[in-house]
Every structure is written in C-alpha cells, then in structure tokens.
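Pasting a structure here, questions to come.
Missing here: one protein chain of the complex. Every other protein chain is in place.
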Amino acid sequence: MNEQTIETVEVPPVAESTRAVLRELVAHLRKNRTLLREEWARRITEAKLLTAMTEDEVFAEATSVYDNYVEALETGTLEALQAYARNLSERVIPRGVETHEVVGIVLLLRDVLARSLFAKYRADFAHLNRVLDAYEPAANRIAITVAVGFVQERERTIRDQQEAIRELSTPVLQVRERLLILPIIGVIDPHRARQLTEQLLQAIRTNRAKVVVIDITGVAAMDSHVANHLVLTVEASRLLGATVIVTGLSPEIAQTLVNIGVDLGKMNTAGDLQGGIEEAERQLGFKVTPNGDSAA
Amino acid sequence: MRSRTPRVAAQGNGQPLDEVRIVIRNDSDLVAVRQEGRRMAERLGFGGGDRTLIATAISELARNILRYADHGEVVLLHANHGPRKGMTVIAQDKGPGIKDVERALEVGYSTSGGLGLGLPGVRRLMDVFDIRSSSGDGTVVSATKWKP
Partner (left out) sequence: MPVPILKQGPHLIASVQSALGDSDLVELRDALIAQVGRYRSRGVIIDVTALDVMDSFASRTLGDIAHMARLRGAETVIVGVQPEVAFAMVQLGLTLEGVATALDLEEGLAFLQRRASRTGPSGHPSTA
C-alpha cells in the first residue's frame, strides 16, 4: 500500500539579525495595513481572480490572509498559517475557487508587500538588501505553505467525491433468482477492487445468490496484486456458499493468474459472459431450451 | 519503527482512550483484546469491513504471543501521520523470538491450517507492518491501518 507523503515546509533557524529586520518590516506592514490591503484587493480584481466570490467576501478573506501572512512573517512559525490555509480551502473549494487563483492571490500579496518595502528602503541600498534577504525566503515559504495546503485539501475533496460516486453505483446485477453478475470494466486499482469485493459479498448475502458470474471482458490488464484479489474474491464468495464463474479472461490475464500460482484448471471459467450465464443456469438447475428460454 | 515509551495504562473510567494495553496470558485475553480492538476501531471511525480486518489481525498476533511466548502484551494506539489517522497494534513479548524472520514473512510459509505464524496474512490485512525479533530476544510486531 502506498503511504501518502505529507509535504511539510522546513523552517530553518532564523538568525537574530534577520529577526530584527523582520520585526522592522512587520511593523511597517502592520502600519500600512489598510493601504496595502486595498492595493492588493485592487490587483486581485485586475487579475480577475476569485470571481466566484463577492466583493465583500474577497475583502473579508483578504483581511484574514493579510493578517495571517504578516503574523507568519513575524513569528516564523507556519502552523497557524497551515491551519488557516486548510480552513480557507475547505470554505472556498465548494465555491469553485481553483488552485491557480489561490496561488495567484498569495503571490500578488507577496509582490505588493515587496514593492512597498522597495519604496520604503530605496534610499539605502544596503539596508534594502538586508530587508529583502529576510523577507524573500519567509515570503516564499508562506506561498508554498498556502499552495500546498490548498492542493492537499483539493485532493482530499476529489477523493471523497470519487468515493461517494463509487458507493452510489451498484455494479452487481441480479439477472435471475440466485444468480448475480458482476461486470468489471476499465482500470481496477486496489481500492476499487476491495470495494467491488465488499459490494459483491454483501450482494451475495442480500440476494441469497448461489452463483456469481464475474465478467472481466472489459478489463484490459491486471497486475498481480489485483489478480490475487480476484482469487481472494472467488474464495470469499465460496465461504458464503456461492460459486464463481469468471468470464472474459484474456490470454494476458490468464498468464498473470498462472504467474501468481493460480491453477486455472481449478477456477471456474467460461469464454464469454453469455457462456458464463448459461453455465450458471445449468448449475442452478435451469433447463436451457434451444431458443434461449429457460424454465425453472 | 519509532520506539514508544510506555504511557499510562488504560483507566476504567469509561472515557474513550487513545491507548489501551492488554496483557495476554490466557484464552479469555484473546477474546478481550480483539473486542477492545474492534471498539477502538469503531471510536476511530473505521468502517465495518476494516473493523473486522483489524480485529482479525489482532487475534492472530495475540494468539502468536500465547502460543510461542506464553505471555506478552498487546498495545492499541491511535495513529497520526500528518492529516492521516488510523490505528496501530503493537504485539510484544519476551519469548524465544523468531529464528528466521525473513522466512516467517514469506507468503505461503503459514499454511491455511494455521500451523505457522500467520504473519504474511497479517501484513496483507494492515497497511504498515514491522517486526523485530531475534532468537532469545523476544518479538515486537507493529502494524498500522489507516483510515481511507
């Protein structure tokens, strides 16, 4: 199973001289808060960002972001900012705000503040350099933190939505009494494989199925992990008293199964779905008459 | 594997706990530890299927303690790794240890009759799996399941 890598931003220890400079520029940013915030809001509108939000909302968020930004510069710690970034993302993602907008506004703020620092310290080039030396790495860390926080939240939302869709879809079909069909199409990742198995086992119990036809005609390829999972599904179904017929086995997938040690002779297979259903009906005791009708 | 210094043992005041220790000494402890595991998994918000997987893994690990080391301890913990949340099971004993850990982890080493240690199976059930063991030095198995 893959472990999710959590991206964290390293905060190296800050020298005292740098801290002094940061204190100085934080004071400046606080003093000119109203002015700079308005400048920033203007730039946001100019760049046509956050169009999904009303002007009041943009202003409110801008205020929060500004204050959190300055505080992060001041304290040098990012926890509060990370928490705020997650919180902000949770609120704006449902509104349709996209990654480039969030990254965009943070970078704009960085630029607005930088320009303000240029203006203030332009008379003393050496001092300006010291100020920028302190400001730039801090500002970049902040931008990355907010961007990463937003992207992670976005990914989590997408995963949740995919999960919800999967839960809603019912891939298991009951075609006649005691007979279930599970057609599998497309790419199967381990997570989806597990979900299909759980749904199948529940369906076997609910429908009191005695035969299941798993059709993998629509599956192009299967890695050994998923192939093994198929075998486990067959075994688990048997524990619930149901036999499984696998249909649509391509030569490639058959080879994969053999490679992981499956005795294909012992696995119930049929060429295609139709063949599988007929075999299932035979096992269930249905008589198949020549024109295709079945009698119980 | 991060080493954990023992923390305060579970108190019986009915409050939900993020760490539960169960001494494994006899039969009824096996039942108790898997029930505790299931309860913690439920508190953590695991779905039904995962709760059963966790309880089953706990049962196997605890049984190994009983069978091979006579007595030991199972610790159940809340697991956190950034935004990920889950549950960790640590099964430890001061028994004879496993001579060949590599072999014990080979799939197929444990037959379906339960004649072996069942470790490959436990590894399949959980997301993270770690084992430290050597002859005469006891065994520590640590396994974690993340919430999806």
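Order as written gives the chain letters A and B; numbering starts at 1 within each chain.
The criterion applied here is as follows: a contact is a pair of C-beta atoms (placed from the backbone, for glycine too) under 8 Å apart; a residue touches a chain by one contact, two chains touch by 3 or more.
Just so it is clear, the model here is predicted, and its values are computed rather than measured.
The chain that is not displayed touches the following shown chains in the complete assembly: A, B.
Among the residues B:30, B:74, B:104 or B:143, only B:30 touches the chain that is left out of the figure. One of B:36, B:60 or B:73 touches the chain omitted from the figure, and that residue is B:60. Contact with the chain that does not appear here is found for just one residue of A:114, A:128, A:240 or A:284, A:240. Within chain A, the residues in touch with the undisplayed chain are 197-198, 201-202, 204-205, 208, 210, 232, 235-242. As for the chain not pictured, it touches chain B at residues 27-28, 30-31, 34-35, 38, 48-49, 51-53, 55-56, 59-60, 63, 110-115, 118, 120-122, 124-125.
Following the convention adopted for this analysis, only the chains that are shown with their structure count from here on.
Here chain A touches chain B in the complex through residues 1, 3-4, 6, 8, 152, 156, 163, 191, 198, going by the rule given at the top.
Residue ranges on chain B touching chain A, taken from their complex, read 49, 81-84, 127-128, 146, 148.
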